[in-house]
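With one protein chain held back, the other chains of the complex are shown just where they sit.
For reference, chains read A, B and C in written order, and residue numbers begin at 1 within each chain.
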Amino acid sequence: MTVSEEAFEQFRAGVGMLSEMAPPATERTDEERVRIFKNTVIKKIMPHEAMDLETCVHCGMCAEACHYYVATEDPKYTPIRKLELTRRVYQREVSPNRWLRRLLTRDITAQELEAWQELVYDSCTECGRCSLICPMGIHIAEMVALTREGLANASLAVDEQRAMSHEQGQRGTMFGMGSDSLVQAAQVLKQKGIDVPLDQPQAEILVVTSVIEMTLFTDALEGTAKIMNKLGCSWTVSTCGYEAANFGYMAGYSGYHRAAAMRVIEAAIAVGAKTVIIPECGHSYPALRWDGAAAYGKPLPFEVVAISEFIGREIKAGNLKVNKIPAAGKVTYHDPCKLGRVGGVFDEPREALQALGVDLSEVSPNRAQSYCCGGGAGNFLIRRAAPLRAKVWELKRGQFEDAGADRVVTSCASCRINFMAGAADTHWEKPIESLVALVGANLAD
Amino acid sequence: MTDNKTLAERLRERGVSRRGFMKFCAATASMMALPPLMIPRIAAALEQARRPSVIWLSFQECTGCTESLTRSHAPTIEGLIFDHISLDYHHTLQAAAGDAAEHAREAAMQENEGEYLLVVDGSIPLKDDGIYSTIAGITNLSMLEDVAAGAAAIISVGTCAAFGGIPHANPNPTGAVGVSEIITDKPIVNVPGCPPIPTVITGVLAHYLTFGRLPELDSLNRPMVFFGQTIHDRCYRRPFYERGQFADTFDDEGARKGWCLFKLGCKGPTTYNACATAKWNDSVSFPIQAGHGCIGCSEPNFWDKGAFYEPLSAGRWGTPAALGAAVVAGAAIGLGSAALARKRQAEASEEKDI
Amino acid sequence: MDNLESIAVRVEDGLDESLRTDNVWPLLRQIEQALQSLQESGSETVIDLGAMPFSAQDEQDLRERLGRGEVNATVEAFGPTLVQETAFAGVWLVEYLDAEQRRLTLHLQIARIPDLLITPADDLADSLASLRRANRDFSAAPTEDVQ
Partner (left out) sequence: MSLLDFARGTALQWSLYIFVVGIIWRILGAALVMRRKDMSQARISGAERVKEGAMTILTRSVPPETFEKRIRFSHITGYLWHIGYFVVVLFFIPHILFIKSFLGFEWPGLPNPMILVIGAITLATLVALLVRRMTHPVLKLISTADDYISWLVAALPLITGYMVVARVGLHYETLLGLHVLSFCLLLIWFPFGKLMHVFFIFPSRYNVGAIFARRGVRV
């Protein structure tokens, strides 16, 4: 059921190569970078962001919400400081007080833009925890995404994410793998007797998956297929729009975000899907659920649900029956930020775990206040951020141990990767599992 | 006109014993707000004090200051001090009139050149060469300059002489000013008040008699001993202020209980004078004790400092119309600023995303 | 208003519990120190109560605290002066009034005897001279009445 160590180490090695494999970034002069960054911030700033940037009192409380600051106590990870350049552009160019701010606020430089790459890619996962602590109510995480857009446009996105975004945005493949990998994965499952209906002309539900489920976390894909079949839904996976991951969305390339999202949207419209199910892949959920409409240009003509959300709903409705896991031990559930805090999916995964009869022992803090795994928003791809992730893992491991967990269940591939990496490096023996895989393996006959 | 008797001799002639003299000295010390430690020094000095010549000039005034000083009808300390000086010219009090009076003044000026004290009450009009007030055909301005030239020192009695007072109040049609606006080369003591406290006037005279010089003055040339503290500082109703107990109207419970009059516009906190301790009418009372707030009559420009019944801490916020204009202006600039920002955003949108 | 009597009049300066200025306690401490230095070095102290914010209520409080002692004297010179020894020997209240019984000032004197009660040296000469004059007049006077 769990993923083999060799496969995981192979995957890590592959990710480790990304920065070398990355095509060279577009050459840009310092002036161009500054101009592009500024224009991106200027055109994208919205009223609530403008008011947020006006209201910061520099109290520093946001640092105490950030897992990177909490784990390192290094002041440079203070969330609001990650918005420093965005703030300065806003204050000098858009703010109602720009005439005064220009006197008091330094202009940004290309060197600063380069320095900020580390702050918004390596040491921020847009987990949104700081947006909950801020006494002024500043939505910091959202503006980190804006800052990433500025840097990405200025050709300053971090190498690994640039590589993934370009490949997905331009060629539609990932790690060189295309729809043939999906066909292969479907065949593997077919041999196990699990049917994956590819490219049905019409279907109620379009299930999207991800390259990571086709290669590494096949247990999650398997679980998804078994559940869908068990429910007897009209469902399909489209070879034209099967990839849920959206690296352009994470890295800040809105063009690539749109390109990747449109493949899924068009596939869903083509089969007449009423529902699109997003796999266990953190950022894929907001990329379509919350920001898909912006890419599409109008409201999406279908509902977007995360697989764990879907499962929880079906279990609660009595449509899906599961067996109680014998001697499951103490299980803790890690809320992925993109699903939980910034997604609103808290109860459904727990609903599923309850149905499985496990002794659910919550970590503290949990749900909306849960700490990030330390590697979300594409951070897990960045090789140089590994030491930082290791520190956050220590934090998370402490929480898991305090909860007395025998096994950790989550519903996000990137959380799973980070925990597995941390566990492997620190020889932590507890299993780290997929909720979907767990449900899929324990379906009632 | 001056004789050479000392004050001690004069008192003795009046049948005041040595004990009486010492008591007089104790009362004088108290009046001058000097510590009892100084009594022997005062006694020694007063024993030797000679009778000074005093010329009193009244200009644009209401005679209230003179009334204040002469209203005593018993052998008071003020009376004794006042009796001791040689008042050689005072056109309200003196018996002589017309040419005789003016001759008396000129004679005193000649005889005591450089030694006489000049007391002034009333302000001096400057507009149109000072023609708005004349005595015997002489403008106040010219008489003041003339008499001040030979004076040892000048005591400006009352707010008008000290700071221009009521004639100086807006719009000041006669261009009235106080003495110190005109005379700058003589020592001047201001004893402001409308009217000033009589014991303060005599206190200054007593000090001059005792020590042969003027008392220590503050930045407005007022004697520190009397004007060093505010009415509020020495007010017996101060505890109510601290406790937050105030009269809200002149006939409410607070007013009846004698609570603080700050809310009713009392200017005690910004008024430097000795009313709260020296009091009026032979120490019977003073305005606050009578239930009315201080109007700050001894302060410069007291007449133009806003309503007497407006609390001291009230602000002058401007008119609702101006405030409305500010709202409109703010909205206009804000909308303009947003419009320009949107224009800038539209320009920036030329830069396409990857 | 029907008649003037309906206007309530009250004396503002009367006793009022709320009119305490908190000056009594520091004053008592000052008296204590002054009494100590009188005992140790013989140095006298005079405190002018007219020169500090001191309400009628304060004065009553002070008088109650100090009590009344054995000596009570009136000096008739330039109006009456009331000299009152307090219950604490060496602490005197000296109230100066003018001819119309209005208070000029009130002193607290810490001394073996208040200055005012001591016969002034200047007056001794005058007094001797006038007594001699009086005795001479007496001896020179006709004695019919006696006879």
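By definition in this document, contacts are C-beta pairs under 8 Å (C-beta built on N, C-alpha and C of every residue); 3 or more make two chains touch, one makes a residue touch a chain.
Since this is a predicted model, take the numbers as computed values, not measurements.
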Neighbouring shown chains of the undisplayed chain, as defined at the top: A, B
Among A:149, A:213 or A:291, residue touching the chain not depicted: A:291
Candidates B:132, B:241 or B:303 - the one touching the absent chain: B:241
Omitted-chain contact residue, chosen from B:103, B:257 or B:342: B:342
Contacting the left-out chain in the complete assembly, out of A:60, A:176 or A:398: A:60
Subunit B residues that touch the omitted chain in the full complex: 219, 230, 232, 241-244, 246, 262-263, 269-270, 300-301, 305, 310-318, 322-323, 326-327, 329-331, 333-335, 337-338, 341-342, 345-346
Where the missing chain touches subunit A, by residue: 43, 45-48, 50-52, 54-61, 63-65, 69-70, 73, 75-76, 78, 80-81, 84, 94-97, 100, 104-105, 131-139, 142, 289-294, 298-300, 303-304, 340-345, 364-365, 368-369
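The working rule: only the chains that are shown with their structure count from here on.
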Chain separated most widely from subunit B, comparing mean CA positions: A
Geometric centre: closest chain by C-alpha means: B
Top chain pair, ranked by how many C-beta pairs fall in contact: B-C
Subunit B and subunit C: spacing of chain centres that average the CA atoms, whole Å: 33
CA centroid of subunit A to CA centroid of subunit B, Å: 80
Per-residue multi-chain contacts in subunit A, two or more chains: none
Numbers and ranges of subunit B residues touching at least 2 other chains: none
Of all residues in subunit B, those that touch subunit C in their complex: 16-24, 26-27, 29-30, 33, 35-37, 39, 74-77, 234-236, 238-240, 256-258, 276-277, 282-283, 285, 289-291
Residues of subunit C touching subunit B in the complex: 8, 10, 12-13, 16, 18-22, 46-48, 50-51, 53, 55, 75, 77-79, 81, 96, 98-100, 102-105, 107, 115-116, 120, 122-123
For the subunit A and subunit B complex, residues of the former touching the latter: 35-36, 38-40, 42-43, 45, 93-96, 98, 149, 152-153, 253-256
